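Heads up, one of the protein chains got dropped from this complex, but the rest are sitting where they should.
Order of writing sets the chain letters: A, B and C. Residues in each chain are counted from 1.
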Amino acid sequence: MYNDKVIEIFKNPKNIGELKDANAIGTIGNASCGDIMQVYLKIENNIIVDAKFKTFGCAAAIAASSVATEMIIGKTIEEALSLKNADVVAELGGLPAQKIHCSVLAEEAIQAAIKDYKEKNNG
Amino acid sequence: MYNDKVIEIFKNPKNIGELKDANAIGTIGNASCGDIMQVYLKIENNIIVDAKFKTFGCAAAIAASSVATEMIIGKTIEEALSLKNADVVAELGGLPAQKIHCSVLAEEAIQAAIKDYKEKNNG
Amino acid sequence: MKVYLDNSATTPLNPYVLEAMLPFYTEKFGNAASIHSFGREANRAVSDAREIIAECINSRPSEIYFTSGGTESDNWALKGAVSVSKNKNKHIITTLIEHPAILNTCAELEKQNVKVTYLKPSKEGIINIKNLSESITEDTILSTIMFANNEIGTIQPIKEAAAICRDFGVLFHTDAVQAMDSQKIDVKDLGVDMLSMSAHKFHGPKGIGVLFLKTGSRLGKLINGGEQERGLRAGTTPTPLIVGMAKALEISNRDREINNERILRLRNRFIDMVLSEIPYAYLNGCRDSRLPNNANFSFAFIEGESILMRLDLAGIAVSSGSACASGSLEASHVILSLGVKEELAHSTIRFSLGVDTTEQQMDYVFNVLKKTVDDLRKMSPLYDYEKGIGSYV
Partner (left out) sequence: MKVYLDNSATTPLNPYVLEAMLPFYTEKFGNAASIHSFGREANRAVSDAREIIAECINSRPSEIYFTSGGTESDNWALKGAVSVSKNKNKHIITTLIEHPAILNTCAELEKQNVKVTYLKPSKEGIINIKNLSESITEDTILSTIMFANNEIGTIQPIKEAAAICRDFGVLFHTDAVQAMDSQKIDVKDLGVDMLSMSAHKFHGPKGIGVLFLKTGSRLGKLINGGEQERGLRAGTTPTPLIVGMAKALEISNRDREINNERILRLRNRFIDMVLSEIPYAYLNGCRDSRLPNNANFSFAFIEGESILMRLDLAGIAVSSGSACASGSLEASHVILSLGVKEELAHSTIRFSLGVDTTEQQMDYVFNVLKKTVDDLRKMSPLYDYEKGIGSYV
């Protein structure tokens, strides 16, 4: 079902936990559907300098959270916003069809966090 | 399906063929049903002194023909008429349910032969 | 270490079962319907197997019909009862906790205008018999209640249910697929009209099952064709599988007491350890009227499949919900029917022990499980790891 890379990342996910000094938090999904993804970002001068996550979900959701946070660290907000779920899937070396939605959650959680940041800073 | 005794009798049936000097012949069944039994009897002084058969039919029909003719040789007409299909089945050590009708054919063929005899001699 | 704790999904084949099957995969390959010696040899083996199974469940050999498995047996029982019924309106009573083989067949029958009542279990996972008798109407043709549940292992009051149905003249079927290995089944004593089993759940081969059909019960055919199985179930008789099923049930019957005792002790010890040492762990289903090998927990704040995968990485095989439901995104219908909230239902893991399970294995499993729950809670947005409490977002 999962490829070795997904398994490996699930086994040792990066960027787990809360970011104490986050200035952007995005949460997507709900527990009754079996998936919640929460992304914490620290943004400085339009650059994502750190990212962490907390995820309630399956192995794919956890692996997607891990690679998605890794992929946006060091990127500009605009670059992070352009991250698509397909990029996450590609980075994972593929996901089973019924797990693609986990990569969508990762994309959406990042977008939600950036939206949160923009609202706090511009709104 | 068949017990060893039926098989053994089928392998070496007794009283096969026509009886040249028969004075009673009975035929039962028809080929389109897959069974014909023909019994030849030689009757002297009310005693069946010889019996032979020809049978188109399955192993059970042939075995039943063999034991039935054996069972009536030396018997009176009355005794032969009292031969029931169950006696044939018993003599064979049993028959599969769907083959019981073969023992009925044997009973009926003997009765038909005796009827033929009576008709020729009384009628 | 490899630890297989998914015996409710399927069991390893008993080596003696394989040994019994092998001659029918080599020289004794005849078709049991053939009249010649090759056929008679196969036919004898099938007759013997039928007698063994009949003896194990106290039925007559002529009441044993071989099928391709529990699913086919369940489908046949329900669809056959409906197709043979002359009732204008047809009503079936079942439960919310049945296996998909029953529930999806009921859904199919509902499309054909059969009315279906689904009894709700108690919080403990047991069907209240009173609800059964209250649900029976003049249209009721069949009631089907599983003997033991495949997810939480709860054992239903089948004898009582069958008695009620008998009183009302309603056919009674039980899906005993999960019960066969550990429960002594006596169809006469139980008073059931039909009973489904599947060999691979008791160390027999996959692809073979039985429907017990009481003499005198009429049932429409599911699979038409040749005259096999007294003309009720067509298809070339799979002799090796039938021989294997009989051998497996015979062995299961013989060793039942001793296996149950050992497995029950290991299982209870495991449940005690989990409930006392892992916070926010809940046992689903009652502890008493339950298969001896089943332990089903919800571990709050973390998701079942990720627990399963972590255990798998440590060589431990378990199931989240039923094997069939895995891969779907929905929480188990069984756990939900107990009144468990959806998020907690998503956190469910089934451990089903087997004849090969050892205490050492269970200690290992417990340690891996404890660390897994700990690790996953660290990354759960629903759990405040510092404070050790749940905090729903």
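Heads up, the rule we're going with is that a contact is a pair of C-beta atoms (placed from the backbone, for glycine too) under 8 Å apart; a residue touches a chain by one contact, two chains touch by 3 or more.
What you are looking at is a predicted structure, and each value in this text was computed from that prediction instead of being measured.
Touch with the chain that is not drawn comes from one residue among C:59, C:105, C:252 or C:296, which is C:105.
Contact with the omitted chain, checked across C:50, C:200, C:346 or C:377, is made by C:200.
Contact with the undisplayed chain is limited, among C:59, C:75, C:140 or C:380, to C:75.
Hidden from this view is one chain, which touches chain B at 1-2, 7, 10-11, 13, 16-17, 27, 30-38, 53-59, 61-62, 98, 101. With the whole complex as reference, residues 4, 6, 9-13, 15, 18, 21, 25-26, 29-31, 33-39, 67-72, 74-75, 99-102, 104-105, 107-108, 198, 200, 205-208, 221-228, 234-241, 305, 308-309, 311-312, 315-320, 323-324, 326-328 of chain C touch the missing chain.
Keep this in mind: only the chains that are shown with their structure count from here on.
For the pair chain A and chain B, the distance between mean C-alpha positions equals 91 Å. Inter-chain centre distance (chain B to chain C, centres taken as mean C-alpha positions): 56 Å.
Not a single residue position of chain B touches two or more of the other chains.
Multi-chain contact residues of chain C (touching two or more other chains) are absent.
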